[in-house]
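Note that this complex is displayed minus one protein chain, with the remaining chains in position.
The block that comes next holds subunit A.
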Amino acid sequence: MLVKALRFAIPVLAAASLMQGSALAADDFIIVQSTTSTQNSGLYDHLLPKFQEKSGIEVRVVAVGTGQAIKNAQNCDGDVLLVHAKVSEQKFVSEGYGVSRADVMYNDFVIVGPAADPASVAGGKDVTAALAKIKQTSAAFASRGDDSGTHKKELALWKAAGVDPSGDSGGWYRETGSGMGATLNTAVGMGAYAMTDRATWIAFANKGDHKIAVEGDERMFNQYGVILVNPEICDNVKADLGQQFIDWILSDDGQSAIADYTRDGQQLFFPNARMS
């Protein structure tokens, strides 16, 4: 019987010893709740080693949509929030979840579409006029539909264009309910227009025959902000380490590291550090 009991005990003990591994990880790390655009474009792979070398702090990035990132940070599951939906970010701070917010960098959104350009919007600059044309021609448009920063921006632009696409959901307006990359894969697959941040688009490897159709409208400005999660609300927040990361990314070192990052010779993010 003892032998048989051991047969059950051994796997359990083995499992327990396997699980030990995670406890050995360094304690000098912070969790940054962030967005898919910063991760998918490769920016963090460029920035974080520089910061770690300087500070010895490991940065663990959880890349999800801005809506989910903010939600996770409200649940105290992160030390720093780095996202791109200014209104939501300011609300996060004013409700006490965040200490303060600073601008970090910007890029812009673009509308990409198939080369055939069924809505005849290619080459245009006026984003609301383009969206209105897409609606008029019922050309397929793939929306994130996931409460992310990009999705919020897209909805605001539809509103500015005087179009309510929700009635056509399932028709020409297709909400994928997934990340930027997955939505671009879908858009390329079904020849639909889509709105994306420029960094994700430049780094995206499955462009098919899709091209940038609309760009350069100042309403497509895309600001990223950084916030320290409030240690008074979340006592597990590593305020000291998190602040070091924020200080660095806003410093001349961090800002020039952002400006240095290019893909195919194009700069993806433009630093503009400023407390707000």
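In this section, a residue touches a chain if its C-beta (ideal position, glycine included) is under 8 Å from a C-beta of that chain, and two chains touch if they have at least 3 such contacts; residues count from 1.
We take it that contacts and distances are computed from a predicted model.
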Undisplayed chain, where the name is taken from the UniProt record, one of "Cytochrome c oxidase subunit 3", "PqqD family protein", "ABC transporter permease" or "NADH-quinone oxidoreductase subunit F": "ABC transporter permease"
Among A:I70, A:A102 or A:M180, the residue in touch with the chain that has been omitted: A:M180
Candidates A:K54, A:K125, A:K207 or A:R274 - the one touching the absent chain: A:K207
Touching residue (missing chain; options A:S100, A:S138 or A:N236): A:N236
Subunit A residues touching the omitted chain (full complex): 1, 4, 7-8, 11-12, 14-15, 18-19, 21-22, 25, 31, 36, 39-40, 44-45, 60-63, 72, 74-77, 179-182, 184-185, 203-207, 234, 236
